[in-house]
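The other protein chains are all here in position, but one chain of the complex has been omitted.
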Amino acid sequence: MIIEFLNYTLNGALLGLLYALVAMGFVVIYRASKVFNMATGEMLVLGAFLVWWAVASRGLHPAVGIAAALAMAVLVGLAIERFFFRRLIGESVFSMIMVTIGLLILTRGLVLVIWGPQERAFPALIRLEPLIVGEMIVPRPLAAAGVVAVVFALGLHWFFNRSRTGLAMSAVAEDHQIALAMGISVRRSIAFAWALGGVLSVISSIVYLSGKSLTFLSSEIGFAALPVALLAGLESIRGLLLAGVIVGVVQGLTSAYIDPLIGGNAASVVPYVFMLVVLAVRPNGMFGWKRIERV
Amino acid sequence: MLSAEGVTLRFGGVTALSDVSIQVRADEMLAIIGPNGAGKSSLLNVLSGFYRPQEGRITYQGLDILGRPVHQIASDGVVRTFQGTHLFPHMTVLDNILIGRHARMRGGLAQAFVYFPWTRNEEARHREIAENIVEFLEIENIRHQPVGALGYGLRKRVDLGRALAMEPRVLVMDEPMAGMNTEEKEDLARFIIDVREARRIPVVLVEHDMGVVMDLADRVAVLDFGRKIADGTPAQVQADPAVIQAYLGAPA
Amino acid sequence: MDPSGVFFTRYQRDSTLVRTRAQWLALAMFAGLLLSLPWIASPRLLAVANLMFITAIVVVGLQITTGYAGQINLGQAAFMGVGAYGASVMEVKLGLPFWVAVPAGGVIAAAAGWAFGLTAARIKGFYLALTTIAAQFLFVFVVLNLPSSWLGGVNGFSLQPARLGPVAFDSDAKLYYLFLIAAAVMVAGALGIVRSRHGRAFEAVRDDDVAAGMMGIDVAGTKARAFVTGAFYAGIGGALWAYQIRFVSVDQFTLFNSIWFIAMMIVGGLGSIVGALVGTVAIRAVQETITSVGPNLIERFPGLGTDLVFASMNVFLGLVITGFLLLEPKGLMHRWNILKANYRLWPFPH
Amino acid sequence: QTTVNLAAFADFAGPYANVMNDMQGGRLAVIDWWNKEVGEKMNVRIALKTYDTRYDVAQTASLWPGIKAELKPALVLGLGGPDAAALQQRLPEDKVPMLFGTAAYGFGWKPNQWALNVRPTYSHEAAGFIEWFRTAKLEGKRPVKVGIITSEATPAYADMAKGLQAYAKANPDKATFVEAIWTEVQPADLTLQVRRLANAGTDLIVIQTNTAQAVATKRALQSLNKNIPIMLSLHNGVLGSSKALGNPNGFAGDYEVGAIADASEDDTAARKFYSMLQSKYGAKAGWNSMTMLGMGQAIVAVRAVEAAAKAKGATGVTGEAVHAALISTDFTGAQLMGLLPGVDFKPENPFPTGSAKVNIATMKDGKVVRVAADAPVPAIPKW
Partner (left out) sequence: MADALLELMNVEVLYSNVILALKGVSLKVAPKGCVALLGANGAGKSTTLKAISGVIASDDGRVSGGSIAFAGQAIAGRETASVVRSGLVHVMEGRRVLPHMTVEQNLVIGGHMFANAARMRRALDGVYEAIPRLADLRTRTAGYLSGGEQQMLVIGRAIMAEPSLMLIDEPSLGLAPRMIEEVFAVLHRLRGNGLALLIVEQNTRVALELADYGYVMESGRIVLEGAAGELGANEDVREFYLGLDRDGGRKSFRDVKHYRRRKRWLG
């Protein structure tokens, strides 16, 4: 029993780290451009299809295929800046969110036109045999998600908080106009953000979908990851790790012990409820920038 | 009328105010001066209930108001203007001033929904008061402009107008003259004098322009690093070596 | 802006919505057109109009919460659902007539809005926007997991047509008038609210909630009121929806619907009631046109793959929305106001 | 020649976009065939016009009045839940029946419906399979321990679990309900949930939702080295699921079940009919269960039109006449070209009950193989 409990906890934590990785897509773009990307899930699907196309459809060697997918994802990110956000620098936050919603509809449509709605077998880029630790069983893709999430979170945390380029990008998240007046190219920052978003979408699609099926509906994970981003605080990359683990564990245990009890799917709402509770106490998430209210 | 006793305010490691006592007497103009970061704005924030000091008491008309909600303190008559401007940038000048009337208006949501004549008449009544203020401050030509598009100086004027619309019983002003040229300062000084004459209300003024402070204030309190270092008539204060050392530098 | 040469001698006049004879005339013609629509429009157009009325009410509510009070709400569809369920319970379980059930739906939704509005006092900005998504998930979870004898569970509710004395609102044409009146009342109410002290307080809280507090505005209360108002509108819209479809189930009120409501509001222009109407009509029109174009394209060019045509429609829709936002990020009303300003100044450019 | 208009709803850009092409191909081929071989003789031609409702209630609701006025359809080929939700209250007044090729839901189980399913509910189909499974695999010795994997993303998915539970409760000797695993539509991982089922001694896992859940379950079973058979429905059948798994024989030993012809390679009547449609009418649809849904729905439609035309004459084929024909006629399996075991709508049941039988197919060497035809469907109390 106790082993089982531990196993649920561990797998939940790893699943949470997967959410954290997906949520990093929100945070990175936010942190470097002040845009909250509602199309994060759709970006992930796009990244996934690029991988699928390169590896499964064109039959490239996985390493080459992934590299190709990454390159294309970066190009997509750059194109998004060029065609959508360049004109909107300094516009209201609202217009920008709305554009990402437009992007969501557009990407979904494009994916359907290009790849169609069929379910595709996503290549098993990560070995599928689970890790067995005593009586605990850990799926390898989840383990990989955990490792990748930690590595990326620490790396990006360093980048945005310590490196000068990263700090300059954070200035864009504060205020486009100030950043501009300081000679920071808001354009380049946004382009970088989306390119990075593209990279993250490819990486997270690999750990999420390896060996599973892929359709345009795989974007739903975007909304599952949302509470993690909020719980961490929209500016905190390192915080995603803790938030992810918490959400994952809470969700995992709910699905293991509460759902069977009530005969319903409490696990799907529990992250949101948990998020509401935490935000009521800490309105900017656990590590987000505190709103500065001064007169 | 309004007083703070032994107020200490800390933010984490920063002590913005330590053991500051101050009294605003009826019908006087009290100026608070001090170097940057001395705690002047913090003190005003404490008086208007926005900051809650760790120690000390705030009394207004004999009642302890510590912990009362900000909006209640404001509608009870402790009205302020802001350092910088905190106007509502997307609203017109007139609407900004009408916001000052908010607490004096009564209509509920449901009444607003049906918008029967009495709602409209109430609006018109308050609009008239607002128009008087517009005229008084000589900002008729911009009354329908959104405040966000105004320059700094005009905003300060609207800020004052909004405060006046609230029918203050104590008017608290944080650097009202910053960003104005002399002519405009003179105008504003005139407005302030008029308000005091017409309303006989005390005014608390934080200002860095020594000319303004010395000419207008009845009494001057000086803060430095969160402590009150002097309190007296302008002449006394101006001559105080501690004040000169901390604040004035070379004689103005 | 007033046309030049119009002067007012009383402040009451300034808050009047319709000022000149020309405006009255235009309004009268518009009203006439709306009233005669069931006789001149095709059934499809009528159905679309009905949908537009309902949507317009919901979007006007969103405009108050979000456009005026600045509290971004991504859960408007959930509040709409609450209204629809509220009205259904009134009708199906308690047997109340529709003219009780519809306002009751609004009130019940408003109560739900109030709960979220309270959190808005603490949670702000993006965080608030994204927590309102929780309303969506909670709504679905609660309906599906409460005993099905309460809210119908997976079965949903079936309703009888709304009935007023001998008249049953069972056809699109009859519903049209019902919805037209409802929409007119709700829009007039919204215009009243935004012109009142509450409307101003909403805007003040949106622009600077700290300063608003020090100007004597009860910020928490105002935010809650903004949510209550917006949710009330959503609830009325949802209740009317229930009487149009006459079957209510959770999957009719999705996150995607909320997103579309936001799109309508932004396309129209934030902070304008008329903008909400314009945006609703514009987006619904585009959506419905695209929906009708598909089958006709296929009929005309059978060579085109059906799937490709319909999927391309989505791309097209996405392009219209983003393209629009890129060209006019401040919304249609903004462009309209600029046009009006230029017209007034004509022939001088500035 | 009289033209009878039918409307068809499709979803080329929503959640069922992936299955739409085949389904639509199946519909069109049957209608072409009927026009040529039956209609011509009766001087009746059926014209089908397709509308994309995006699986969205609002879309259907706004389209319908236009469709009704413009097309005056005698029958609608619906797609799924939202179409039913939007129109089920209106259809009786508009006097237009609607047919679905999918299985029904508990919430559609109401008397005097104009929205009719050519198959019983998903839970009926699962129950039919369970009873077969019990006799065939457990030698009828004990109740089948069954678990279901589903989601609360839509009420329809939730309904599947509720119905199955109702069945198990009513038939404790036939089935024991282990647990409903609630998960996302696109689950990230199900290993532990499936282990829970395995540890409880589950004999059978039912998945009638979608392919993604089937694939995730399969992966979990593989991780656990367990071999619990999975029962799938037709829209997420063994072939599609195997493809989505990336292994053409991935779902070997699992089952797909539906009260409609299966897409097995056997030389069944349905298969022959399909081959004929393909060779003579260029049917643009693969040999799979989605095509079967389209064909099954369409064959009932054309037979109903046929019956109405016979009863009322070519010009009398109105929605009302078609509805009357649907309710009063017992269509036999042969009439329906073996696509369906037979359809007998009753006013109290908007789906066939008496004649409902399920076909059970499994996968072997990458092929769909029939294991049982016409397994009877038990009665389940309304839930």
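The letters A, B, C and D name the chains in turn, as written, and every chain counts its residues from 1.
Note that a residue touches a chain if its C-beta (ideal position, glycine included) is under 8 Å from a C-beta of that chain, and two chains touch if they have at least 3 such contacts.
This one's a predicted model, so the numbers in the text were calculated from it and none came from an experiment.
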Shown chains contacted by the missing chain are A, B, C
Sole touch to the unshown chain from A:I184, A:V269 or A:M286: residue A:I184
Which of B:M1, B:A163 or B:V212 touches the missing chain? It is B:V212
Residues of chain C touching the missing chain are 338, 341-342, 345, 350
Chain B residues touching the chain left out here are 11, 14, 33-42, 83-84, 132-133, 135-136, 149-154, 157, 175, 178-186, 189-190, 193-194, 198-199, 208, 210-212, 215-216, 247-250, 252
Had the left-out chain been drawn, it would touch chain A at residues 89-91, 164-165, 167-168, 170-171, 174-178, 180-187, 235, 289-290, 292, 294
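Keep in mind that, in the parts below, only the chains that are shown with their structure count from here on.
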Per CA centroids, the chain at the heart of the structure shown is C
For the pair chain B and chain D, the C-alpha centroid-to-centroid distance in angstrom is 73
Cα centroid separation, chain B vs chain C, in Å, comes to 40
CA centroids of chain A and chain B: separation to the nearest Å works out as 47
Shared-interface residues of chain C (touching two or more other chains) are 141, 144-145, 210-211, 214, 307, 311, 313-314
For chain A, residue numbers touching 2 or more other chains are 109, 112, 116-117, 264-265, 268, 295
Pairwise touch list, complete, is A-B, A-C, A-D, B-C, C-D
In the complex, the residues of chain B that touch chain A are 41, 45, 50, 82-84, 86, 174
In the complex, the residues of chain C that touch chain A are 72, 119, 122-127, 129-131, 133-134, 137-138, 141, 144-145, 210-211, 214, 255, 259, 262-263, 266, 270, 307-308, 311-319, 321-322, 325-326, 329-330
Seen from chain A, its contact residues with chain B in the complex are 295
